[in-house]
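All protein chains of the complex are present and in place, except for one that has been dropped.
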Amino acid sequence: MRDLAELVITTDEFIRTEVIAIDDKHDGDIELAGGDDLRLRLQAAARDLGIFAPHGPTEFGGLGLNMEERAPVFEAAGHSLFGPVALNINAPDEGNVHMLDHAASEDQRHRFLAPLVRGEVRSAFAMTEPAPGAGSDPSALLTRATKVDGGWLVNGRKWFITGADGADFFVVMARTSGDPGDGGGATMFLATAQSPGIEVLRHIGTVDRSMLGGHCEMTFTDVFVADADVLGGVDEGFRYAQVRLGPARMTHVMRWLGAAVRAHQVAVGHVAGRQAFGSRLADLGMMQQQIADNEIDLAATRALLLEACRELDGGGRASQATSIAKTFAAEALDRVVDRATQMCGGLGVSRDLPVAKIAREIRPFRIYDGPSEVHRWSISRRAVRAITAAQAGGAG
Amino acid sequence: MRDLAELVITTDEFIRTEVIAIDDKHDGDIELAGGDDLRLRLQAAARDLGIFAPHGPTEFGGLGLNMEERAPVFEAAGHSLFGPVALNINAPDEGNVHMLDHAASEDQRHRFLAPLVRGEVRSAFAMTEPAPGAGSDPSALLTRATKVDGGWLVNGRKWFITGADGADFFVVMARTSGDPGDGGGATMFLATAQSPGIEVLRHIGTVDRSMLGGHCEMTFTDVFVADADVLGGVDEGFRYAQVRLGPARMTHVMRWLGAAVRAHQVAVGHVAGRQAFGSRLADLGMMQQQIADNEIDLAATRALLLEACRELDGGGRASQATSIAKTFAAEALDRVVDRATQMCGGLGVSRDLPVAKIAREIRPFRIYDGPSEVHRWSISRRAVRAITAAQAGGAG
Amino acid sequence: MRDLAELVITTDEFIRTEVIAIDDKHDGDIELAGGDDLRLRLQAAARDLGIFAPHGPTEFGGLGLNMEERAPVFEAAGHSLFGPVALNINAPDEGNVHMLDHAASEDQRHRFLAPLVRGEVRSAFAMTEPAPGAGSDPSALLTRATKVDGGWLVNGRKWFITGADGADFFVVMARTSGDPGDGGGATMFLATAQSPGIEVLRHIGTVDRSMLGGHCEMTFTDVFVADADVLGGVDEGFRYAQVRLGPARMTHVMRWLGAAVRAHQVAVGHVAGRQAFGSRLADLGMMQQQIADNEIDLAATRALLLEACRELDGGGRASQATSIAKTFAAEALDRVVDRATQMCGGLGVSRDLPVAKIAREIRPFRIYDGPSEVHRWSISRRAVRAITAAQAGGAG
Partner (left out) sequence: MRDLAELVITTDEFIRTEVIAIDDKHDGDIELAGGDDLRLRLQAAARDLGIFAPHGPTEFGGLGLNMEERAPVFEAAGHSLFGPVALNINAPDEGNVHMLDHAASEDQRHRFLAPLVRGEVRSAFAMTEPAPGAGSDPSALLTRATKVDGGWLVNGRKWFITGADGADFFVVMARTSGDPGDGGGATMFLATAQSPGIEVLRHIGTVDRSMLGGHCEMTFTDVFVADADVLGGVDEGFRYAQVRLGPARMTHVMRWLGAAVRAHQVAVGHVAGRQAFGSRLADLGMMQQQIADNEIDLAATRALLLEACRELDGGGRASQATSIAKTFAAEALDRVVDRATQMCGGLGVSRDLPVAKIAREIRPFRIYDGPSEVHRWSISRRAVRAITAAQAGGAG
């Protein structure tokens, strides 16, 4: 693996010189900008520079970075909304690489993981369901897989499935025991897009437009998955979802951190170059307060992110640390971009600057991957358990 | 004039039964929804119901409501983004009616005000300029009018001119004495759209899409305005701008209050109809907190608005009261819609519900009509003057 | 009744010239400043000026102001922590006057209400109990009254009973039917301090020190209350408590508004008189932001307060309006004083200025008279009921 600092610099230059202009020109709309054609072109360029798939296993051509090392690279990529696609580190593929690397059989590694790391295919992760199914509360899972000869039949409806349109395969989460609300067991299935019975119904018209393949609503109707395509153990799905979620939250933070940094830099450049009321805007106290608050929010996001990454790299589940870092980051980065908007005045809500676009893309992060409310509920429950246990044990 | 409560009810029903569906269908994009054709159709319907032009002078067919009476009517209209257009109370026409009613000559009243109140024409208010011209700091005004025989020649560049595309006439603010930064004098000119030398260059691509005629960049090149079309006195423009701004801020608040109320109601309906973690969402404490905070923000907005309206109706300038109400409202309503977004989860950032659309439309209000920072600067200066004067006089 | 504006001015002058110095000298500690002796001296001075008991029924010498009229008078009195005592409008006496005026028999009016309005006696309102009794949740009421011949025997423990030490009589709330948690019925009893079985155990050491008689813990042991001293109907206590609570919340807001205004004025005076970094502090943007935010919070508090007062004066229960105004005010005024502290720098946390003292006194208002959390819970429930009912009825 090449030197990390050099990797960050190369990534940063690549994004600034080859990616950002495309992103800005198309207002961050990846379909308008070229969709998969653009992806292939940018990925080829990244491959040439040796910065492609920094997270991927080295056996398949990735750079094998651990979580702490990914942080600055993903942040640099995130300066453009299209940067993560260019490096093949975008959701949901990046999280699927992580999960497959953890749970796939040797055969599955070659059929699914290898082409995914190499950027030859795209994937999606089909977990979330419309109400009253699995949303914030995974135990409500309604999609069901029934055992049949040689495999399983999967039936259910999913939505907000990122990247579904154009995905080559799906990781589908389906109930294999128990009833909705009771917990029970879920299992992960690997299903190619050609499998009969998979239908992508529509793109849900979300405000963000930089995710290749959109956020889709889809149905699985008697979709046959062979036993060999069960990912990991039967009824182990909830556990694997957790394995995926912690790191996936952190890589989201890394990418959105990069986007927010760009908005902040654009805004600072704006106020440093304009006068009003006889002063440079950047020297007015209310601007300085917003700049300082942005610096604080960015630094705190980065600090919490790195703490959680180190815990993950050390082998921990880091449930509390990743929940805290994700919740703080989603809200802090939204504040950063909101202040950047305000600093840019009328241009901040226009396409003349990239800030409004970043604001639109980043807002859903407070909802996607667990709304702040659900994370706070988990954080509180863990804290109460830990503190009351310590107090019962004599501390306090 | 008919009874106010009845007027509010009729407006509310009209909006809900005839306007909202069009708005939702076209995601609040008024050009897509039909532009001026839609406007004429909706205005005809409102006229039939007797709720048209509630703010207009009765001599031209308006209902002659004062500011306090307008508040609930405009709020009801604001439930749809297209409601204010339907009642002919949208910016900038509504504020122009107010200013013309105050400053126009008898002849100008008939040529400009009357058709504007009747919805026969649209108008725009051309004040804001690109940096380093007049933005938050009006004294920086660069557009200049030079006296010539029988009139004036206006030259300058303007932007963020709401409704400019398709406007039948412009109220143009131009410097007639002094230099940028020194204050000096500005004058208001009435110029029909056909006047040679007026060019609408482009729609600035702002995030909001419900304003008929967009927010445009435009140039005035040797535009001749006859002496008879000077609005009010020469060099009195800054004063008239103030006359316009106070009430215009308040009617903005009324309309956006209606939009925020709708987002809140949609969100409450959403959480009242869904279950998670064994409970109705609306009964979960973190949802209750957001609902209560919305109720508080809406109530405080309404209370501040009404206080300022009463002061305006009593003949006061109400500079401090309208600055406070505008600043609080812009931020509070943005918070309300942000909480509504969060309450709706993934649907809150999608087109499946109208909340995301309202969020997009309402955000710029913290910048348009004076950014919060500039209002706070004014509010503080007035407060320091008042308090130090009282302390010097013995109080304190 | 004299002219309201004049009453406000007289009150303001009286507070500034005769009360504030005593308050500042003793750091707002009313016991140190003289306790009931001070009260009698100040009340005599207020009586001489004709500003005494502005809320009291005129038949007993009060000025008979309605809620809206009280607002500016109570605010002016609140500029000093001892001002409300001086005018005899402090909690809990002021709220007890209101409740007795509403519910007392003719005989009770003369024995209890008249001397209370005249300042001849002090009273307390004994409702709150230690856990698991009646706190935020009144239905948990544990204190019980048992019917005996000619009256009732009251048994229970109360705490946070404001003004208990030195009170001449108590309004005691006790359960007369049902069980804790089930609701059932409570009754209000009037018990003189000399009644055998009443014991004031201790002053709870709260951070605030301006309440005459402190916040006490006390027990009622077989306290006999004659039938003639039942206040209103048996089992009607919960309803009367509501009658008391709405207006009592608003008069709290009025008084604390006055205190926060003083902190704000002191802070503005401070930053207007000092230089740093080559500028008057009051002209630095971060100071201007805090000054403006204070102005906004004060204006919004006043506007919400007046709306609720008008609703109460119109005969409404105003449950939602008073909950909203109380919750907003308690938090807004705390913010105002916190900003004032920050504006004064090191002096803001010292006794050299009155700001730290006001901060200490005002903080508990976010907890007393219903913590913000409980008010938000009520506000949300009412909102959900109202909005879902309207939606079921076709609106929305």
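A, B and C are the chain letters, set down in written order, and residue numbers restart from 1 in every chain.
The working rule: contacts are C-beta pairs under 8 Å (C-beta built on N, C-alpha and C of every residue); 3 or more make two chains touch, one makes a residue touch a chain.
None of these values were measured; they are calculated from a predicted model.
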| item | value |
| --- | --- |
| Contacts of the hidden chain among displayed chains | A, B, C |
| Residue in contact with the excluded chain [from A:A44, A:V148, A:L201 or A:I296] | A:I296 |
| Residue among C:I9, C:L32, C:V148 or C:I204 that touches the chain left out of view | C:I204 |
| For chain B, residues in touch with the removed chain | 284-289 |
| Chain not shown, touching residues in chain C | 27, 128, 131-132, 135-137, 140, 159-160, 181, 204-208, 215, 274-278, 284, 286-287, 341-342, 345-346, 348-352, 356, 359-360, 363-364, 366-368, 371-373, 376-377 |
| Chain not shown, touching residues in chain A | 12, 16, 264-266, 268-269, 271-272, 282, 285, 287-289, 291-296, 299-300, 302-304, 306-307, 320-321, 324, 327-328, 375-377, 379-381, 383-384, 387-388, 390-391, 395-396 |
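Methods note: only the chains that are shown with their structure count from here on.
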| item | value |
| --- | --- |
| Same or different contact residues where chain C meets its copy chain A, judged by the half mark | same |
| Distance from chain C to chain A - Cα centre to Cα centre, in angstrom | 51 |
| Junction residues of chain B - those touching two or more other chains | 287, 376-377 |
